[in-house]
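All protein chains but one are shown at their positions in the complex.
Note that the chains are named A, B and C in the order they appear, and that numbering of residues resets to 1 at the start of each chain.
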Amino acid sequence: MLKVGIIGATGYVGAEIVRLLTLRDDVEITTVVSNSFVGQPFSEVYPAYRGIFDKVCDKLDIDLICQKADFFITALPHGVSTTIIPELLKKGKRVIDHSGDFRFRDVSVYEEWYNVKHSAPQLINDAVYGLPEIYRDKIKKASLVADPGCYPTCSILGIAPALKNKLVSSEGIVINSVSGVSGSGRKSDLAYAFCETDENFKAYGLPRHRHTPEIEQELSLLCGEDVIVSFTPHLAPMKRGMISTINLNLLSEKYAAEFIHSIYEDYYKDEPFIRVLPLGRLPETKYVTGTNYLDIGLAVDKRLNKLIVVSALDNLGKGAASQAIQSLNIMAGFEETKGLLSPGQFI
Amino acid sequence: MLKVGIIGATGYVGAEIVRLLTLRDDVEITTVVSNSFVGQPFSEVYPAYRGIFDKVCDKLDIDLICQKADFFITALPHGVSTTIIPELLKKGKRVIDHSGDFRFRDVSVYEEWYNVKHSAPQLINDAVYGLPEIYRDKIKKASLVADPGCYPTCSILGIAPALKNKLVSSEGIVINSVSGVSGSGRKSDLAYAFCETDENFKAYGLPRHRHTPEIEQELSLLCGEDVIVSFTPHLAPMKRGMISTINLNLLSEKYAAEFIHSIYEDYYKDEPFIRVLPLGRLPETKYVTGTNYLDIGLAVDKRLNKLIVVSALDNLGKGAASQAIQSLNIMAGFEETKGLLSPGQFI
Amino acid sequence: MLKVGIIGATGYVGAEIVRLLTLRDDVEITTVVSNSFVGQPFSEVYPAYRGIFDKVCDKLDIDLICQKADFFITALPHGVSTTIIPELLKKGKRVIDHSGDFRFRDVSVYEEWYNVKHSAPQLINDAVYGLPEIYRDKIKKASLVADPGCYPTCSILGIAPALKNKLVSSEGIVINSVSGVSGSGRKSDLAYAFCETDENFKAYGLPRHRHTPEIEQELSLLCGEDVIVSFTPHLAPMKRGMISTINLNLLSEKYAAEFIHSIYEDYYKDEPFIRVLPLGRLPETKYVTGTNYLDIGLAVDKRLNKLIVVSALDNLGKGAASQAIQSLNIMAGFEETKGLLSPGQFI
Partner (left out) sequence: MLKVGIIGATGYVGAEIVRLLTLRDDVEITTVVSNSFVGQPFSEVYPAYRGIFDKVCDKLDIDLICQKADFFITALPHGVSTTIIPELLKKGKRVIDHSGDFRFRDVSVYEEWYNVKHSAPQLINDAVYGLPEIYRDKIKKASLVADPGCYPTCSILGIAPALKNKLVSSEGIVINSVSGVSGSGRKSDLAYAFCETDENFKAYGLPRHRHTPEIEQELSLLCGEDVIVSFTPHLAPMKRGMISTINLNLLSEKYAAEFIHSIYEDYYKDEPFIRVLPLGRLPETKYVTGTNYLDIGLAVDKRLNKLIVVSALDNLGKGAASQAIQSLNIMAGFEETKGLLSPGQFI
């Protein structure tokens, strides 16, 4: 029985991790740490868990929680993880961190885009970017895994097969993404109040969203040259779900849709959570809501010689919580798909 | 491994049953029967199931499906079940039926409210009303269980402790209920189109909704006298979820809220899926969405000497699919809570 | 040209008043007063008004605003109105107040239910309850009109014809109401965050919501005896709209639906904003959204000898802003329907 602690457990990502782990027979959540709800039962914060997970929230006392758990998942704001994770690692714990703090190989990129000094740069080299489809082997042995951002997961995996196989140019990549509101976290902010958000759609974060360099880092590593992309995030009036519509320039007019589709199918043929849809089908967020799946649809625009990739995931699922658990499964030697094969509540 | 067939599998209730059973290690769905999608993979009808449940839909051929499965759950329109279920029973199968056809002990009540001639009245006596909190022992041995309606489940369980314990009068019961839109089924009806339903709230079915006599039957049996109730259903702009707000006349001015609350807690103390909330708390549908739980909140209006009960469930969960599975667990001798303890996707 | 000032203009009710008055040719909004946005253009607070209404928000300086306007509408929290309105009246201004402060004829009822000491009880006698369908003549000459609450408007007008005409008992009245989220005002409260509210339905305020005594006061005056009612409010996942489902005991079994319907039609035959629907039709909130209409549907439950009234309005419309403007039209001698006859954005 793996003893897992969740730090930042009362945010939406933390609560989703609790949901996915609480019924496992091979994992026990032995501590939930929350800044705002110390001493309160988790099921008071989220009454859905009443009778299912009633553990009282601990305060962030490293000694205490390290006695309770061997493995930690942290869902904290960026800049906070850098102060806590070194201590957890010092005590020999393995950690999956869902902040931006350890996702970048070049600390200066992090510091520029996040506008903060990194306080644990010595850990950058050991941290593994937690995208199992690319770094599965490294994740297996890692002490520190940086759980990727939702937009990067959705975009990188949508582009990887085409870019890696030199079907498309590394230039002129345009990514338009849409997220559900839970991506902005659990907070009492007027901008996310029901009456301000319902029936409303908007772009935001232009032109410098923090997920941009994360996408660029991984695409650059994939194709071996510097890639910069145009990335525009949007907010849709729904709780969960993410779509990336990706505009790519094909390198040859000879690449038919069927050929590209077969490349994608082949690239992901052993991946349990990537579903390449048949040609003619496009993903919808409802089909991945509550799951760890990422669905990919493809279309070729012959007039422009462009490949349009549409990829969909759940921003709280494959974009955050369940992807962290996929890494946990890999790190702990469990079946990688353990606890993650549900179709979700598509209705 | 219990071999289960689902008839009417491509409606919302059927799909929810598939979601809940597909990952079980003690149950195998060996046939999904659909009128509209014969020959198509289930995962074409609901792409959320791609790679998880791809079985091809069978046509309704009794011989064929009876070779495949030992146990059937039917999610069919009323009037259809009466023609199919006798044949399944004749072949020695056990059946849970989610229509109104076998919920009534008095066939004339059914015929009056459903405005149809019952074609298998001989089965009425053997059918067990599938509310485990009341009929657990009978369900255990039943061949035919009538899975209750969503409104009746929500209302009966909200009223039972007070009525059974003679805290409230059997007269003057007023039930106002609200359902999510999935309660109306999967159909292309203009009245349930997004632009007609979103941001809209309405009452419907007045003054004779078919769930009224079902509620009355069970309340009458509970208290040993004829009960008639005022029941008004409403439709709210959400996919799932149900709330019943129940207005009851207390029989004594001495019944304090704390006393009544303790009666409720006691009544349900061994029930795994009924959560009586602390005084001062009221249920919200989001906390039961995707689950088999029914949450109950209580308030006493001293000025009027009334008890107000607010009960909440998921119309597709405890109101339909997961309640059927709770009965299946009981009938098959599985742990009653098997596969049903998830907190659901409250976000 | 009537010069109107709006105090508390940047809340949802205030903004709706601006929307309705800004295009009038007989009314000029000469000052908008806001606590939070002094010095900012109204169209910065609500960008929908850019180029339409860009006036800068004034601070609450009585001398200043009284120079600017002759007529005031106040949309302030209760307890605040009592300190400001006496000063406005002293300067000879006429005022419509949309708080609970001047709705009660008995100051002790207000103080009990609002749990606050009333600081201007001397004005209670002169204040007129702003329900034109009942107090039109008094509104005409009033200096101070108390704009009714949304739940009371919806409930009182739904009950009035039956109660006034002695068709129903004054006992056993049960009102279940549902409101859109805008009824809770414009605030950054976690409880009203999109992810907490969307797809969620709940009861609240049990068993003592402040609109209860307001309903009881007016029903008592209508029928000449003390009426107490059971009132339960609910919150639905939509921005606007309100439904009251009202359960009434008929005083005779001879009252057929057609007879009752004709009484309702007759009662409201000269009312421009009350629409009694044909028998068999029930109101839906979408048909009154954005309007000053109140729609009423009727059903008789013969089995219980009950009348079920379903009434619908827009909580920001007839339940607040447009009803205030209806009173303004009456007070100022404009056509009562001026600016209020739009069908609203039902889609």
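Heads up, the rule we're going with is that a contact is a pair of C-beta atoms (placed from the backbone, for glycine too) under 8 Å apart; a residue touches a chain by one contact, two chains touch by 3 or more.
Predicted, not measured: the structure shown is a model, and the values here were computed from it.
Which of A:L89, A:V109, A:L221 or A:A236 touches the hidden chain is settled by the complete complex: it is A:A236. Checked against the full complex, the one of B:G100, B:P237 or B:G339 touching the unshown chain is B:P237. The hidden chain makes contact, of the residues A:V4, A:L250, A:I263 or A:V300, with A:V300. Within the whole complex, the absent chain has one touching residue among B:E28, B:E44, B:D70 or B:D198, and that is B:D198. In the full complex, chain A contacts the hidden chain through residues 172, 174, 176, 178, 180, 195-196, 198-204, 206-207, 228, 230, 232, 234, 236-241, 243, 245, 247, 282-286, 289, 297, 299-304, 306, 308, 310, 312, 347.
Although one chain is not displayed, chain C still touches it through residues 12, 15-16, 19, 22-23, 46-53, 182, 198-199, 239-240, 272, 275, 277, 281, 284, 286-291, 293, 295, 316, 341-347.
Counting over the whole complex, chain B has residues 12, 181-182, 186-190, 192-199, 237-239 touching the chain that is not drawn.
Following the convention adopted for this analysis, only the chains that are shown with their structure count from here on.
Removal of chain B in thought leaves the touching network of the remaining chains intact as one piece. Note: centroid distance chain A to chain B, computed from Cα atoms, is 36 Å. A straight line joining the Cα centres of chain B and chain C is 38 Å long.
Between chain A and chain C the centroid-to-centroid distance comes to 46 Å (mean Cα coordinates, whole Å).
Shown for chain A are the residues in touch with two or more other chains, namely 12, 182, 198-199, 239.
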